[in-house]
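Dropping a structure here in structure tokens format, bear with me for questions.
Just one protein chain is left out here, and the rest sit where they should.
Just so it is clear, A, B and C label the chains in written order, and each chain counts residues from 1 on its own.
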Amino acid sequence: MSDLDTKERIQPGTAPGEDVAFEIHGDGDFPTADMSLSIGPAHPATHGVFRIVLEMDGERVREARPVIGYMHRGFEKLAEYRDYRQIKALVNRHDWLSGFSNELGVALAVEKMMEMEVPDRAQWIRMLIAEWNRILNHLMFIGSYAIELGAITPMFYAFREREDIQHLLESATGGRLHFTYNQPGGLKIDLPKGFLRESQRLSTVVRERLPDYFDLVLGNEIFQGRTKGIGPLPSDVALSIGVTGPTLQATGVAEDPRVTEPYLKYGEIDVPVPVGENGDSFDRFSCLLRRIQASLDIIDQVHDHVPPGPVNSKLPKMVKAPEGATYVRTENPLGQLGYWLESDGGRTPWRLKMRTPSFSNVQAIPYLMEGVLLPDAISILGSVFFVVGDIDR
Amino acid sequence: MAATSPPGTGLLKGLGVTIKHLFQRPATLMYPYERNELAPRTRGVIALMDENCTVCMLCSRECPDWCIYIESHKETVPPAKEGGRARTRNVLDRFAIDFSLCMYCGICVEVCPFDALWWSPEFEYSEYSIDSLLHEKEKLRAWADTVPAPPPLDDGAVLPAEVADAIEKAEKERELAEAKAAEEAQAKESGAAGGAATPAAAAKEPEVEVKAGEIDQETFDQLIAEGKSERIARSKAKAAWVKKEKARLKAEAEQGGGDAAAPAAAPKPAEVHVEAGQIDQETYDQLIAEGKTERMARAKAKAAYVKKEKARLRAEAEQAAPSGESAAPEAEAPAKKQLSEVHVEGTGEIDQEVFDQLIAEGKSERIARSKAKAAWIKKRKQEQLDQEGGA
Amino acid sequence: MTAISSGATTYIAQSVSLFDGFDGFVLPLVLKIAFVLQLFFVVPLVGGYLEHKAMGRMQHRRGPVEAGPFGVLQLVADGIKFIQKEDVIPRAADRWVFAAAPGVAMVPALLVFLVIPLGPGVFALDLELGLFYALAITSVSVLGVLMGGWASANKFSLIGGLRAGAQLIAYELPLILAAITVAVQAGTLSLVGIVEAQAGFMIPGTGINVWFVFPQIVGFGIFFISAMAELSRPPFDMPIGDSELVFGYMTEYTGIKYAMYMLTEYAGMITMSALMVVLYLGGWQLLPGVPMPGCEGAGGLFDCSPIGIALSVLVTLGKIMALVFVMVWARVAYPRLREDQLQRMSWLVLVPLSLLNLAVITVFKVVF
Partner (left out) sequence: MGLMDQVELPQPVKYVFNWGRKYSLWCFNFGLACCAIEFIAASTSRHDFIRHGVIPFAHGPRQADLLVVSGTLTDKMAPAVKRLYEEMPEPKYVISFGSCANCGGPYWDSYSVTKGVDQIIPVDVYVPGCPPRPEALLDGIIALQDRIQHESLKDRIAGRRLDPVTLGADAPLALEGR
């Protein structure tokens, strides 16, 4: 290793100035040193600009240190300078794969503060689109996790479904990723004609195509060999770290605010929560896949419930949350998203604190990666589902 | 699942899934030659109808990115009538949106109180220079021609207050008129036909939707002659047009048997679908002669083409179904659908004729080629369609 | 046995016929070089195009369309682009080793084409030890990979290079054992001889002609897997596994040097497929027991008219492309294995299996 002693040398995509300490093992004529391998911030495996510094002993990881902040955009501060309508357009960008769920959280918080009545129709439609959004998110992760394990094809299939769903949602909301469809008190505008019928059709289509993923990825022996028993996360550790969402459910804990603390109309329907057993990479992935089925089940139930009526209630000219504070948590696709909204009665929040699921989930990475092989480290990295913008905000 | 099946089945299944897709038609859309039909609500580019703008600055202030630049000056308008008070009004000098900064949230469109801003699904305005992403008033106006009609709402939806009010008002007027007619009839026949009016009134008022956009020239001229400002005249004339159009459609609907479904199926002007793509050569030449840049001219010429084509199609549709029978648009729709369903593999061949023509017109080779390719594919599709139709 | 080998030798004497029309020494040599070079530069491009298209269709998309009709010139465009690229050598790199490595990887891949028979007489060289030569020289390529990985002064490159080395050592053994089994059955190391042997191989007791893939289906499987692993084709692409090692040993290479590595990979796919065609799939024979039109000689495969030669070449190329397609298919369908799983598979499964295969075939050979 010609460059062990030249610490200044920087790998592609590493930022300069990262100080790396080497530990020398053994003695005599042939001592060995750990190698510090910097994965990211621009590395094919990190889907985004997440960076992990791995202390490697050969191909074995001795220590993993996540380095975050490459995508920090100051969301919480920006929110203090934007009124509630503008925040709604902003927050769907921190976890860009679950835009609707994010803006739903803010809308719920503002509604709670203002003690607003939301029409039933709006609530059901919100659920419908939130579940579609969840499927969009999970499809993305199914594709990207397969890519990290070297299988390129599931990504292409997943995006075929994603395009169809995005086309559907675009017809109602006008956006493909950032829907900006919620507003305090309901939705911006009602669904276009034929949306529900199309949604129903699409739900069957996606359901019919799901077995492809089970066959191509989950049932594949190589995939199982790469993921079974890799990075098991015990449920008590997961709970103590604060891991939520599919990563937590894979450990066998059926915690889901949609069931335990129902918001919107989730209390009126049957919400299946798939759980795993061992909390290893395989379980995490299979939970994700089964969560798509669960979401499709919810969507099918919602179709039977959407009542006629208005979708928004009358808003004051300027939405101002009364003085006080509230906390709202929702089950985002990646886990629990919480907004702590504090207002001094003005047109902008005094403070908007975000508890984002990805940030909590990546806390498990140093624990999971200790002592694994480099390819397993990648397998774990992909299976602890996170969005970099959601970590760094 | 995999645990119970013999080893290797997972591997075989994987091969099966992939080979299955080999024999399916690819999901690919050949973009420059084929396009997705974009939903009317798609947030592609913001169009400005500058005659509606009152320079209230709401959009500019509400914009989270502050990417709308408005400049105006005040003008004094002479009194409308002799002895009246002179008024001042804002005249729009500059309206620019910086699309390099815009976050496409749609707040400006939402807050605009006079419907001056609209979403258009167009998205093809990549630029070599970032300065060109600042779209000025003229360019924003050109986008306005590409704005589609808003889609009808879901059956369970409650109509927006303005629309509901308008419909209610129309219904009341009609009821009044009917009541009057009934009274007259009663007076004439002096029979006990009191119940006859009730079912007629209870019959559901056909929902007439008219897209504002055109103006009633007559009213406009009249108002201008009366010394009204152009903006007011335009908006009033528009309202007048909408009113007239509604009346016309309603009359047609009633003519068509009073069936509630008929007017909805009538070929509304906005429903005519025209694929943007070709340009109106006349407009283009004219604009070039005026010293406009090529891109600008092209965009405008495109819009002009769409407009013309729409007008033409509309005329055709009306010719085909003068009374707005529901059959006409339905008959047209499947034919169109078939054209898009016919699959022709683009082999890279081009329609030489179109190509030569475009080159002669001074188009860049890229554009000429892609258009000629598209023309070729279209031709083949048409041929195939004709064949199928013949068979 | 003797009949077959004597047939082969007489055939070898005739087989130069393709280049015989020219007197003297220089011209045939030039022609041979041109023949090998065009094989080396054209057939891998066809393979690459096939990969693009097949992968595209299996992934529900179209693959290249715009560059040339149906996108056939995609790889040509790539080549033209690569020669224009700036040649970057990292400051910390071992300059000469870095520069030489792609050449070291490419030249052996080029040399293998010398002995690949595409049809009767359509090859540059027929060695008595053709199989031995082909297997020996393909394993030199890994030297270039190791050199590149070492000289780049990049950790990802180094790990990639070392993985490639380890992979080669692990899979060379089952590969050679499988090939040896064929040689034992054919009784010759000459590739042309093996084709001839297959044309004359009958299921004992019957008169049915079969290729070696039937008695040696296990060996074929081992050879196929080992060849994919040796070429580091997915799902055995750990040396360049992009999600772990960016681009493995190729991470620091740009422009023409990178293109040389890529060409080596595709040429390797072609040569390995060609070897499999020769060893197991009857060479240029269309179907077992069916003589080639326009050909006479042993099994109706030799002494061909020009049309027969052309047909034979087409059949061989078709079989090669079919095997390339299977490799692409595996790439599309499977995730990547882990390095230790790969090693375990070689030493604990493939090596014992290939030894068993060798033993069984030898016994079979002795008995019948």
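As a working rule, contacts are C-beta pairs under 8 Å (C-beta built on N, C-alpha and C of every residue); 3 or more make two chains touch, one makes a residue touch a chain.
Because the structure is predicted, anything quoted here is derived from the model rather than measured.
A.B. asks: Under the definition given at the start, what are the shown partners of the omitted chain?
C.D. replies: A, B, C
A.B. asks: Pick out which of A:D120, A:E163, A:D297 or A:E370 touches the chain that's been left out of the picture.
C.D. replies: A:E163
A.B. asks: Of the residues A:L37, A:A64, A:L97 or A:L233, which one touches the chain left out of the display?
C.D. replies: A:L97
A.B. asks: To test your reading of the contact rule: which positions on subunit A touch the chain that is missing from view?
C.D. replies: Spelled out for subunit A, the touching residues are 10, 12-16, 41-42, 44, 47-49, 69-74, 77-78, 81, 89-90, 93, 96-97, 140, 143, 155-157, 159-160, 162-163, 166, 176-178, 388-389.
A.B. asks: Tell me where the left-out chain touches subunit C, residue by residue.
C.D. replies: Subunit C touches the chain not shown through residues 52, 56, 59-67, 71, 73-74, 76-82, 84-88, 242, 246-247, 250-255, 258.
A.B. asks: Mind pulling the subunit B residues that touch the left-out chain?
C.D. replies: Interface residues of subunit B facing the absent chain: 26-32, 35-36, 44, 64-66, 99-105, 123-136, 138-139, 293, 295-296, 364-367, 370.
Operating definition for what follows: only the chains that are shown with their structure count from here on.
A.B. asks: If every chain is a node and each touching pair gets an edge, what shape is that graph: line, ring, star, complete or other?
C.D. replies: Contact map by chain: complete.
A.B. asks: Give the identifier of the chain nearest to the protein's overall CA centre, each chain being represented by its own CA mean.
C.D. replies: If one averages C-alpha positions chain by chain, the most central is A.
A.B. asks: Roughly how far is subunit B from subunit C, centre to centre by C-alpha average, rounded to an integer in Å?
C.D. replies: 59
A.B. asks: Considering subunit B alone, which of its residues make contact with at least two other chains?
C.D. replies: 11, 14, 17-18, 21, 27
A.B. asks: What positions in subunit C touch 2 or more of the other chains?
C.D. replies: Where subunit C meets two or more other chains at a single residue, that happens at 58-61, 332-334.
A.B. asks: Can you list the residues on subunit B that touch subunit A in the complex?
C.D. replies: 1-2, 7-11, 13-14, 16-18, 21, 27, 36, 38-43, 62, 64, 103-107, 110, 119, 151-158
A.B. asks: Can you check the complex and tell me which residues of subunit A touch subunit C?
C.D. replies: 1-3, 6, 9, 11-12, 35, 37, 43-45, 59, 146-153, 156-157, 160, 216-217, 220, 222-223, 225-226, 373-376, 378, 382
A.B. asks: Taking the touch rule as given, give the residues of subunit B at its contact with subunit C in the complex, in rising order.
C.D. replies: My answer: residues 11, 14-15, 17-19, 21-22, 24, 26-28, 30, 346-349.
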